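All protein chains of the complex are present and in place, except for one that has been dropped.
A, B and C label the chains in the order they appear, each numbered from 1.
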Amino acid sequence: MTTEVALIVGGGPGISASCARLFSREGMQVAVAARTPDKPVLKALESEHGVRCYPCDAREPKAVADLFRAVTEELGRPTLVVHNIDGRTKDIFRKDITEADPGVVLDTLLNSTYSAFLIGQQAAQSMLASPLRAYGHRGTIIFTNASAAFKGFPKSGAFAMACHGKSGLAQSMARELMPQGIHVTHVPIDAAIGWTQEDGTRWHRLAGTTVDDNMADPARIAETYLQLHRQHRSTWAFEVVLRPWAEKW
Amino acid sequence: MTTEVALIVGGGPGISASCARLFSREGMQVAVAARTPDKPVLKALESEHGVRCYPCDAREPKAVADLFRAVTEELGRPTLVVHNIDGRTKDIFRKDITEADPGVVLDTLLNSTYSAFLIGQQAAQSMLASPLRAYGHRGTIIFTNASAAFKGFPKSGAFAMACHGKSGLAQSMARELMPQGIHVTHVPIDAAIGWTQEDGTRWHRLAGTTVDDNMADPARIAETYLQLHRQHRSTWAFEVVLRPWAEKW
Amino acid sequence: MTTEVALIVGGGPGISASCARLFSREGMQVAVAARTPDKPVLKALESEHGVRCYPCDAREPKAVADLFRAVTEELGRPTLVVHNIDGRTKDIFRKDITEADPGVVLDTLLNSTYSAFLIGQQAAQSMLASPLRAYGHRGTIIFTNASAAFKGFPKSGAFAMACHGKSGLAQSMARELMPQGIHVTHVPIDAAIGWTQEDGTRWHRLAGTTVDDNMADPARIAETYLQLHRQHRSTWAFEVVLRPWAEKW
Partner (left out) sequence: MTTEVALIVGGGPGISASCARLFSREGMQVAVAARTPDKPVLKALESEHGVRCYPCDAREPKAVADLFRAVTEELGRPTLVVHNIDGRTKDIFRKDITEADPGVVLDTLLNSTYSAFLIGQQAAQSMLASPLRAYGHRGTIIFTNASAAFKGFPKSGAFAMACHGKSGLAQSMARELMPQGIHVTHVPIDAAIGWTQEDGTRWHRLAGTTVDDNMADPARIAETYLQLHRQHRSTWAFEVVLRPWAEKW
């Protein structure tokens, strides 16, 4: 039996790192694509979990095509692809619409939204070229998103635009690809996200918070992603909004 | 360690029976409430899985209060309550709005929607009276719903009214009760639902279908319910729409 | 040319009274149905605007059928029907789900939701029996609703249930009846509503407010209803959410 390959796009210490650890523990060969693959968190994933890191600017069509080619040649065709790029920078966060810098806004749109298209397109091409697996399932494409995917908050125009765009892409891809055996899912996370420690049991308390779990635990998010990947195609969930018990919404 | 108690309201051979079997296998003491508890499917659950069946007309406030009192006294306080009454009858299905019988419409509203309020209210009261469990979780309330919860199809006014109503109730309860440690979730199932055979491995093929899994498999739905019940409160999902890979939406 | 007949269900001093005044000024013969038709506001509408008031308990199928028969015989078939019953009472407002009285909850469901079905059904039957008017338009059915139609606020379970239910009914009726020439529209009003004075130019300032127009002005709501009724069928709006400029949402 061949090893399953998972590709995680985005190299942060939160959801991406937690997914990489969990998927490795579950026996998958994991690839992580990041703009700067030499970050300590990624080095640790490589040395401790056998994760393979690939440099990739996911806004560039050629770079994304090259990424899928390299992963496929070196590890095999991925059956689980997670797009996990947030693209938000502090330069657009909580800025009046009149104060947002047009160049930063364009970067946000390219980073969050256009990269999701490029990754989603390559993932679809690769999975459609694969044979059907058990239960008629070719693979799973997961788009991580934020609450701005379904609510446009004030002083958040550029981010709302980027997140809503990603949401529309995911929904269209789901309608198109689910009947072809690809499970496309959209996971808006309505929360601040904590960082999981290497030991996997707790995550950092943010300054000013007194309760541990009023942030989303990325290790728990990774569990939900694994469950989504393993859902039988008779009952696929397209969208799951995750939020902590204490979140206002 | 005490045994966990699950209460399933609605006694059909699909989701209710599948939940009863799975929850029993997972070590819970399961109660099923149904208007006619002497149906063969329920007798089989009692004899083969140790499920306890309770008669209950879930449209009656006193009957619902009595149900919770009896289950709590005999089995213990339920930590997982599933409202699984569809309430649709063939008399309102695909009828012109002008043809729907007002009495049948009122029955649908009482069966689907008002009973969800009564069950939800009693479940909340019971769970709030319980001590906090691991991870600050008092219990889980799951409302099964249909695609009419989010889309009002033509010739379906009464059912759309009933399902939307249940959806609004669930959302309000989630906002109110999640910060108090109760996981309220809403599961619209956008599919025809098949029946699981007693052996648990396949379900009936409906006349005219050629592929097995273009209907939702209730055994898979039960798995999702169990996962929802076991989600950590740092990442609770309020709503999960389940649909087969081949469903048009 | 015959006079157009409008029927407004609900006899409050806000939206119903404003609609009655505006529709009368526009040349329609206006009927108002109310449980207690001898209120001063309705007496004033009768004496000053020629409005006809009908007693009707809109939760009763026979009462609603009688209403439409009487209006049709005495004034003519209505081409504009507004369901304007809120059904909320102070007994269910901002109550914990565990504190809501089941009898009051049932009343809310009957008043807000079931009455909308009964009125909508009779309106549809009456309009479908009418000849096509200009632009292939048989008539307009407007369902007034609240923000609880699309958001289930905490401590508001019964009202969210009732309002969501009305919303689902309206959407199903729109999909079914618009192709038959009936414009069904849903107008959730995300605001507190002020009362228009008889002179039509200002409305009461509520205690504690300092700005006049942070409440919805019912005279402006009536204008929107008239515009909806007059929309050409090539561009019908199904749903319009109205909120004051200063409302948080």
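The criterion applied here is as follows: a residue touches a chain if its C-beta (ideal position, glycine included) is under 8 Å from a C-beta of that chain, and two chains touch if they have at least 3 such contacts.
Given the structure is predicted, the values throughout are model-derived calculations rather than measurements.
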For the chain not depicted, the shown chains it touches: A, C
Contact residue for the chain not shown (choose from A:Ala44, A:Ala70, A:Met161 or A:Ala246): A:Met161
Of A:Leu109, A:Ile142 or A:Val240, the residue in touch with the unshown chain: A:Leu109
Contact set of chain C toward the excluded chain (per top definition): 135-136, 175, 178-179, 181, 183, 189, 191, 194, 213-217, 220-221, 224, 227, 231-247, 249
Missing-partner contacts on chain A, residue numbers: 61, 96-98, 100, 102-103, 105-106, 109, 113-114, 116-118, 120-121, 124-125, 128, 148-149, 151-177
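Operating definition for what follows: only the chains that are shown with their structure count from here on.
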Approximate Å spacing (C-alpha centroids) for the pair chain A, chain B: 31
Of all residues in chain A, the ones touching two or more other chains: none
